[in-house]
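The structure under discussion is supplied below as structure tokens; questions concerning it will follow.
FYI, not all chains are in this one, though none of them got moved.
Here the chain labels run A, B, C and D in written order, and each chain numbers its own residues starting at 1.
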Amino acid sequence: MNEEDTGLRITGLTRRVGAQTILDDITLQLDAGEMLILVGPSGCGKSSLLNAIAGLQPHCSGEIALDGRRIEALSPRERDIAMVFQNYALYPHMSVAENIGFGLEMQGWPRARREARVQEVARMLQLQALLDRRPAQLSGGQRQRVAMGRALARQPRLFLFDEPLSNLDAQLRAEMRSEIKLLHQRVGRSAVYVTHDQTEAMTLGQRIAVLKAGRLQQLGTPQQVYQRPANLFVAQFLASPPMTLLPARLEPEGEFTLTLQGAGAMSWRPTALPVPRERLLGRPLLLGWRAESLRVEEGGAALTLQAPVLLVEPTGVDSLVQLQLGEHRLHWRCAGWPTLQAGDTLTLRLPEAALLVFDAETGERL
Amino acid sequence: MSERRTALACLIPLLLVGAVFFYGFLLWTGWLSLTRSNLLPSTEFVGLKQYERLLLDPRWQAALWNLLRFGAGFVVLPLLLGLALALLLDQKLRGEGVLRWVWLHPMALSMVVTGSAWRWLMDPEQGLAEAVRGWGWASFRWDWLAQEDMAVYALVVAAVWQITGFVMALFLAGLRGIDESMLQAARLDGATGWRLLRRVILPQLGPSLASALLVLLPAAIKTFDLVVVLTEGGPGQSSELPAFYMFQMAFERSRLGLGAASAMVLVMMVLSIALPYAVVRSRRKVAA
Amino acid sequence: MKRLSLYLLAGLAAAVIALPLLLMLMNSFKGVAEAQQGFLSLPREPGLAAWRLAWQTLSGSFGISLMLAVPAVLLSALLAALNGFVLCKFRFRGERWVGLLLVLAFFLPIKVYLLPLAITMARLGLDRSLALLIAIHVIYSLPLALFFRNHFLAFPDELLQAARLDGAGFWRLLWRVVLPLSRPIFVVVLILQFTTIWNEYLFGLVFGPEDARPITAALAQLSAQTETGARAYPLEMAAALLAAAPTLVVYLLAGRHFTRGLVAGAVKG
Amino acid sequence: ADLELLHAWTSGSEAAMVSELAAAARRGGVDLKTTAVAGASNASTLLKARFLSGHPPTLAQTDKPLRIWAEAVPLADLGADVSAQLAALPHAVASELRDAAHKPAAVPLNVHRLNTLWSNQRLLRAHGLAVPQDWDAFHRTAARLRAQGLLPLAIGSSAGQKLSLFVAVVLGRAGRDFFERALVQADPALLAGARMAALLQEFRSLKAYTDAGQVSRDWAGATALLLQGKAVFQFTGDWANGEFQKAGWQPGMDYDCTAAPGNAGLHYFEFDRLVFFAQPARLGAQQKLAGLLLQPDTSAKLARLKGGIPVRRDADLSGFNTCAQRSAADFRAGEARGDLVLSLSARLGESAYGGLRDVLSAYWASERMTAPQAQARLAQALRQRD
């Protein structure tokens, strides 16, 4: 044990249920006061990881240290961790105020201080009017806020948030997000935060961990994970609408041959290769980019694609356009409410810098 | 994990006390059954003599057979009726409190006296039967109490009357624990009435059922007061149950050794049913 | 229409179930000789003589019975909840066997344990007292833990975990989270226990304090069958109803706690 | 308290007797506490528990043969005074009060005659019938009554009533000698013989005069049938007398109490006893109490309250009614003749006695059991030597 260690350090954490491996040798470290965002597809083990950290799941192997102290053997309550459960787990027989204050009461806060704190948290979560209600008398989002309040009232060593804002509307979510961020900055406790919301993931935490089927795929800053994904999975996971991926090959002459199904082959020579040529040569590749990378404007070195419009979906903020390139689907995120019709043919350009190249067999980004 | 330690520490008194007060005493009873104890315990060892006597006693054999008949009615009927009443009460009836209380109240009345009321009701000449005859069904007879073959069912009637309300309460407790929104989901799925009951509600009443059985099965074996006050085991000895036999031998007839032997046989019978069940269940748990 | 038939059904059940009670009430207002002559007839000259006599006979015992039943019932129910909780929510080696042994212990009438218990108490030099009697009742109620174990199977574990994270230790978990949410089963056990302990008297006579006899001993006295003495049925009926009154009150009060949706809103999923 | 009496006398007349007993003791300077337990079974259970827990009562009510007690626990030696008084009692009684070493360990309270036929004189007169003197007459009378739509014989559910009835049949048909040899000494030849078969059959044939309602009433319920004018006869002990008196019925006028058919002169009786347990520290008080209870007037008073007759030959019978006086006269005559019949409960071992009751009540109840089957079970039961 390293005395100077602070923050959370997880080493080789593994959990199996029957034949299934739910957490697979997870090793990661979180500095004191850092907020780690945990993302991954449904069922990949995010909640399991939080549970393991909180000590709610037996039969995990591996080491967990918090502020330099090994805690695997400690009971949940000795770990001094606050958690927002994905399924809320509210005390149904207590009022909202009691739910929020329960943890404080357990830690022996005097009544007056406790009530003040509950008021404070309730204000932050806009629950003031509901303090006397039972969970059963609340709406889904209100329940979620109570679950949140229960964790925020305390000042533990570590916060664990399991999709704490998923049932809130965008307004409230944005407010809560900044509240959490402020709180986190002010209190300076470490936190692990599970979310499916890309905005939250990118804006809230210092680092993002991407999980897939119990294995850690990448751990890095939002920018790293987004712009330099470790592999195809990470790249795709953080892309919405989905990334466009086209099979390609690098010819010895330095040009890419894209073999499109249903649209013949296509050849394109970039001005500069993103990776040393040797690494690309002779293996099947996938060229990929995100929907927002495509441009209509000319200019700069770019891969030019022409395809008919299949579908236009305005989201308000922008619009998602799908184009049909042979049997491949191209996604384009364009600003505003474009006046496009299905069937119109568009010419789009991909700036070279936005191109990601993957090994088609291993999925590694090259 | 200190919580776990506290929890297990709580169990230790249970285990110790249980070991002494239940199983220690059971061993003592076992020892008694091997002695020639009459009025009071004696230490004169007689081997399996008491068992031999017990097993050859036609009264004991009859008592076991009666237990089977009594038990069947006493377990099945309260389960069905109790469940039905609980479901009925769960229909958001007005006056639920009063109904619940009325249905439950037989539990509160000591059988020692209620037995008399039942004897009157089941009196072949003056009881309900007479009332029915009075209403015009002249040939009506209800004389189970007087019939060798039916007296056991007279016991069943009174016992079911007494325990059904409690079984209802058990099921009600279970019913009230079922998540309402899940029931709503089931209603939307088109499940109502019998199908809602069978597919959605009953499967979740498993624990309540187990508790109900936990009351009913032992109560069947323990039934004693009722026999004393309602039939005295009669007519003849046609409605005797093992517990009645056991206590009569041990306490009234000063055959402590024989009574102890009958207690041990009962224990062994229960064990022979419960043990395989427990072993199978533990296997399944390990497998899961 | 459907509601109406539900009410009819419920009323019918209530009527059938209340029949013996009504019969007892009816006969309690009769004179001894009149009762002896026919049980199903309405009292010709209803009188309260039997009730007065019953009250005289029993009133002295109410106090002692309450002093016995209330602590014994509460203690045993709480202990059962505690043990049931541990048995259900904590894994340990041999838990199945503990369960089996408890189940088995349920199957013998406690009267079987009377003699060995008497011997043991004599060896231990424990004198007859209310405390001893309460202790004995509590001990022989240990298998009630099984009811709670069964009930807790459906208890959402997430709530326990949330409370643990909130810093609740074992006791507060039990007291603040588990017990409040198990009210219906608690009530069921309470009803069972109160009935059992209130109506038990042999142990009371053997282990209870010398001169204080529980109410049911007094009651049983009134209604014992003998070869040589005639029974006073009206008195018996009045006394039985009187003796049952506290139990009936307990049922009435406890019944309120059969509430629906105790855990509603707790978890999603 | 100095002494404690454990008993199961809880009904009205019994309780009155107990409180008089306690009062008598108090007057005599003995501090006696009485502990009543409802039901013979409970009383006996409690007694056992008390012994095992080391706090036995000083004395207890019993109907078991003293031998059974003597084998199980040490009994008190009530001393020469009591012994002398016992010697003055009828031999059939006195012999049941001493242990194997012939030391007195129990005192009698009162005598109950069991083979009494109670009859409703009003009904008999109305139909021009008389109380039958033998069993043949009984059958004829009963048949006539039944033809009139009356219930000839009222009986309750307990096994004891069946046994009394059977004994009345045995004594009335086969006599005391047969009774002694067959039922007390369990002579296998007699038990298996044709005579016994006939007796059993006759016993069960009486069932034809009874009703189905017998299963849900006790003896007092049966007496009530007589009082209501529904039934004519009842066989039961002399405790029924109190019920008739309470109803204001006059013996000889409204009802009558006679010996069971064919039982004339045979006084089949049981008597209540108190057995004293060895407690050296209290021996003095025990002896004093025993002496008090044997006093003629105390004895008479207790007997009157409970509804039997006094044990002592010299007891004053002035306060007793006709039935009791008739019973007492028969008792004294029988004692003089030496043919008193002490009840089986006091003479058989517990298994034998219990077994006997079992067989008789089962045979009575059963439609299927044949007399030979009953005989076999009877023999088996009476062979039991605990």
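By our rule, contacts are C-beta pairs under 8 Å (C-beta built on N, C-alpha and C of every residue); 3 or more make two chains touch, one makes a residue touch a chain.
Just so it is clear, the structure is predicted and the values come from calculations on it, not from any experiment.
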| item | value |
| --- | --- |
| Chain composition of the complete assembly in this structure file | A x2, B x1, C x1, D x1 |
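In this section, only the chains that are shown with their structure count from here on.
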| item | value |
| --- | --- |
| Relative to chain D, chain with the most remote C-alpha centre | A |
| Distance from chain B to chain A - Cα centre to Cα centre, in angstrom | 58 |
| For chain A paired with chain C, centre-to-centre distance based on mean C-alpha positions, whole Å | 56 |
| Multi-chain contact sites of chain A, meaning residues that touch two or more partners | 75, 77 |
| Multi-chain contact sites of chain D, meaning residues that touch two or more partners | 39-40, 42, 45, 48, 52, 158 |
| Pairs of chains satisfying the touch condition | A-B, A-C, B-C, B-D, C-D |
| Touching residues (chain side chain C, partner chain D) in the complex | 33, 36-37, 111, 114-115, 118-119, 121-122, 128, 202, 205-206, 217, 220-232 |
| Residue ranges of chain C touching chain B (in the complex, touch as defined) | 6-7, 9-10, 13-14, 17-21, 23-24, 27, 38-40, 82-83, 85-87, 89-90, 92, 96-109, 111-113, 115-117, 119-120, 139-140, 142, 145-147, 150-151, 153-154, 164, 169-171, 173, 184-185, 187-188, 191-192, 195, 199, 216, 219-220, 223, 225, 231, 233, 236-237, 239-241, 243-244, 247-248, 250-252, 255-256, 258-264 |
| Chain A-facing residues of chain C, complex | 91, 156, 158-159, 161-169, 172, 176-177, 180-181, 261-269 |
